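Left out: one protein chain. Kept in place: all the others.
Labels for the chains are A, B and C, by order of writing; each one numbers its residues from 1.
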Amino acid sequence: MITLFDFLALSGALFAIGLAGVFLNRKNVILLLMCVELLLLAANFNFIAFARFLNDISGQVFVFFILTVAAAEASIGLAIVVVLFRNRSSINVDDIDSLKH
Amino acid sequence: MIQQIVFIVLAALTVGSALGVITARHTVHAALFLVMTFVASAGLWLLLHAEFLALVLVLVYVGAVMVLFLFIVMMLDTDSQSLRQGLVRYAPLGVVVALIVFAEIGYVVYNRELGVSFGTPLPQAAGFSNTRALGETIYTVYAFPFEIAAVVLLVGIVAAIMLTLRRRPGVRHQNISKQVRVSAKRGRLRIVNMPSEPRPPEKNP
Amino acid sequence: MSAFLPMLLVAIVLAPLTAAIIVGCGMRFIPRRAAHVLTILAVALSTALSAWVLWQMVFAGMGSYDINLYDWGSIGNIQFNIGFMIDRLSVLMMTVVSFVSLMVHIYTIGYMAEDPGYKRFFSYISLFTFSMLILVMANNFLLLFIGWELVGLVSYLLIGFWYTRPTAIRAGLKAFIVNRVGDFGFILGIALVLAYSGSLDYSQVFAHASALAGQHLELFSGLVWSVPTVICILLFVGAVGKSAQVPLHVWLPDSMEGPTPISALIHAATMVTAGIFMVARLSPLFELSDTALSMVMIVGAITALFLGLVGIVQNDIKRVIAYSTISQLGYMATALGASAYAAGIFHLMTHAFFKALLFLGSGSVIMAMHHDQDMRNMGGLRKYMPITYFTFLAGSLALIAFPGFAGFFSKDTIIDAVHDSQRTGAVFAYWCVLLGTFVTGLYTFRCVFMTFHGKERFVVEHDAGHDGRKELAPGHLPHAPRESPWVVTVPLILLGIASVVIGWLTIQPLLYGDFFGTSIYVAPGHHVMQKLAEEFHGAGAMMVASVTTPTLWLALAGLGVAWFFYVFKPAWPAVLARWFRPLYLLLLHKFYFDEAYALFVEAGSRALGRMLWIGGDGAVIDGVLVDGSARAVGWFSRILRRGQTGYLYHYAFVMIIGLCVLLGWLLLR
Partner (left out) sequence: MPAHFPVLSAMLWLPIIGGCVVLLAGRVWPEAVRWLALLFSVVVFAMSIPLWSEFNTHTAAMQFVEQANWIGAFNVHYSLGVDGISMPLILLTNFMTVLVVIAGWEVIHYKLAQYMASFLIMAGLMNGVFAAMDALLFYVLWEGMLIPMFIIIGIWGGPRRIYATLKFFLYTFFGSVLMLVAIIYLYLQAGSFSIAAFQQMPLGMTAQVLIFIAFLVAFGVKVPMWPVHTWLPAAHVEAPTGGSVILAAILLKMGTYGLLRFSLPIAPNASHALMWLMIGLSLVAIIYIGFVSIVQTDMKKLVAYSSVAHMGFCTLGFFIIFLVLARTANQDAAAMGMEGGMVQVISHGFVSGAMFLCIGVMYDRLHTREISAYGGVVNPMPAFAFFFVLFAMANVALPGTSGFVGEWMVILATMHANFWVAFGAAFTLFLAAAFTLWLIKRVLFGPVGNEHVAKMQDLNKREFVVLGLLAVAVIWLGVYPEPLLNVMHASVTNLIHQATISKL
């Protein structure tokens, strides 16, 4: 039998990998966005698993919304990356430091 | 039994490709790994009887969002070598943090009473349609949030367009509406009132 | 009669004020002639009405009169009123003030004839008359103080009348500020009166004066003062300022920068005597404190002698008279200190006439000399301006107390009164005032001889242009000195007559008759005047008796010395000045009062101000407290800023790690 625990463990692993990805690929904005997608995916896993095991469809509704927002986020994030690249010819996070100077 | 085998395979595939996302040398590879993760996840969601969302994940995420990612990655001429510099510097920290978070999550999941029965999902009635149930809930209970989600997407579209819109100087346009609106009285013709006889010459110019 | 009187009193006061306002505000619109006609009519009205009230009081048996006009302000039981108290003392002052003011008004027509500020001047002196009248007519301390300050204001404005002269405006400022130092004590004294008697009305305060006597005040811990002593000393500080007593006399000589009519009116006859009047008016309070009266006497005596000495070395004709004024005010103060208030007021009155005369006479001389005031450039003017000479001489004789002239009666009485006084310091005061007569004789006739006798030390330049427009060096005149016009000489003659006869006529009623009645209070045991009254056998007898007193001979000795040095051997004074150089310098520098004040008060307060401003406000408050706290915040922020690297991923890391820690804390707690 596949238990709830299995799914939660899997989502935990995905979440941890997403976090580690933020640390590893700290310079590449596109990869950072991908890591965020991983984090969201982990969260979605939890929702769906709980929806299944509690037999409550609302969990899936939330996933639906999260997907919506994630899509919007990804599109705007990528648009920003494009503008950024256009202005700076780089997507290196190290170069985005006008807040510091 | 088959389900368990499928689960193990898909879970391994998910975790493995997720690891691939964060460790891939090239951004394109990372994106492709992410596609793999999503596809495997969609399979897992099918196991959880979330057929509609599994399909949405594949169609919208893999089909649209990830393509967009690949588009951008390929469109921008990024120097992936410089981006990977100093990768190891924070890697131990990342691993430690990831382990800690994983341990914490595991602790929560394992030790705390979550209020649900582990391992025994309730059986579903015959003829149950996941899509129909989801649709009934979304269009009744969550109708208003659903509309807001639509607005969020609209805003996302508008914002993305506005951000990337570029006005190039020196491009000649035709402004049709301006051309149509033009009239003789406004702007084209000016009637100047001139004195009919010349002024006496001023002493000091 | 009594329904009519308040209106009449208000008319006395308001007539000059109205004239002053009309002339002052309408300065641009009314002609010059209207300015003097209007003000003179107003002051003449005041004079006539005052004289009428005086007549009513003395001969028609009118009693004293106390009336409140309106309620200036009231807080529960504390009432501040505007009201008049008319008794024999105030009505005498009113008459003297308005009469002298009238004379000065008339004189001004001639003296200021060519001045561009003609109308302004008339406005000011009318305003002054108003202020002085409310000062003397007040029935409470508030109105007294109001009048007291207003005369100070007008004095300030008039000393600085020629506002383009730096010395004049400086003198005006000095006069005001020095007077304010006196007022500092005055207002504290008034405040004490209110605090201990609950009222500011003379009648109330005097009625409860005896209750004050028993009260004490601990100013310094362990040092207990009686309340009347503190009050009277503080009030007298005001008088010291206003009446130019040591050490606040320094403003009066400088005030001679003002036009001469003002010197006559304000700085000789009326305003400077306000302090004397005030002490006499408040005699019921002063009688409670022997200490305060001793102080009054000693200060007065010092002023009388030592500032007279300064007069000997001055060369500016007006300054000589100014120092004589200070000295004579010292005599008056000494009389007050000896409880001889009547004698003090009597001297005030005679002095008002003859000193106004002297100033107006000197003004006449100054006009003839084309506004040159240095006596070293005069001499022999007697034959050019006989009227001025004889009136001036009359005034001088009155000043040195020559028998028969007004000053004789008043000054001799003062000296006798001080002689008889038993008060602490009376012996010292007696010797001061006695020696003072010699000094008076000396400087007065030095002035007369240098101005009117001897060689002519001025040069007449006939070719200098008859219009006199060309600037001439001091001592150079475009034409020979001439007698002044009638508007100048008539007041001189009138005042001259008054200076001769006023003492003779009024000594009997004023000093030994019961003229002042209840308006001056002398405590039992302080009656020096009673003793004098027993020895008094009429004005003629007093004159005869004076031959046997040292006073006359000292004065004549002064006169003789003056004649010797300034007519007989005019070269000797310079030799003497060389021989006694330190003494000469001391006198020439007026005992270095001005220098000391300039150094300690003026420069000192400026240095203190600068120190407080730059050191206190700038360095401590702004530097340490305000900027210091700003710097502390800045320092703290600089440390915090290190955390803000500006790198996106650092913020992300902090968020993630924070999340970890938060989660861990939630789990482990």
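What we mean here is this: a residue touches a chain if its C-beta (ideal position, glycine included) is under 8 Å from a C-beta of that chain, and two chains touch if they have at least 3 such contacts.
Note that this is a predicted model, so its numbers are computed, not measured.
*Asks:* What chains on display are touched by the one that is not shown?
*Replies:* C
*Asks:* Taking the full complex into account, find the residue in C:P386, C:G609 or C:G646 that is in contact with the omitted chain.
*Replies:* Candidates C:P386, C:G609 or C:G646; residue touching the omitted chain: C:G609.
*Asks:* Specify the residue from the set C:V10, C:V626 or C:M655 that touches the hidden chain.
*Replies:* The missing chain is touched by C:V626.
*Asks:* For chain C, which residues touch the unseen chain?
*Replies:* 70-78, 142, 145-146, 149-150, 153, 156-157, 160, 163-164, 166, 169-170, 172-173, 176-177, 180-181, 183-184, 187-188, 190-192, 194-195, 198, 217, 219, 230, 605-606, 608-610, 612-613, 616-617, 620-622, 625-626
Just so we're on the same page, only the chains that are shown with their structure count from here on.
*Asks:* Consider the two chain pairs A-C and B-C; indicate the one with the greater count of contacting C-beta pairs.
*Replies:* If we tally the C-beta pairs in contact for B-C and A-C, the bigger total goes to A-C.
*Asks:* Centroid from C-alpha atoms only, then distance chain A to chain B, rounded to Å. What do you get?
*Replies:* The answer is 10 Å.
*Asks:* Mind pulling the chain A residues that touch 2 or more other chains?
*Replies:* 19, 22-23, 26-27
*Asks:* What are the residues of chain C that contact at least two other chains?
*Replies:* Within chain C, the residues that touch at least two other chains are 653, 656.
*Asks:* Where on chain A is chain B touching in the complex?
*Replies:* Its residues touching chain B are 1-10, 12-28, 30-31, 33-35, 37-38, 41, 44-45, 48-55, 57-58, 60-61, 63-65, 67-76, 78-83, 85-86, 90-92.
*Asks:* What does chain B use to touch chain C in their complex?
*Replies:* Result: residues 90, 93, 97, 100-101, 104, 107-108 of chain B touch chain C.
*Asks:* So in the complex, the part of chain A that touches chain C is made up of which residues?
*Replies:* Per the stated touch rule, the residues are 19, 22-23, 26-27, 32, 93-94, 96-101.
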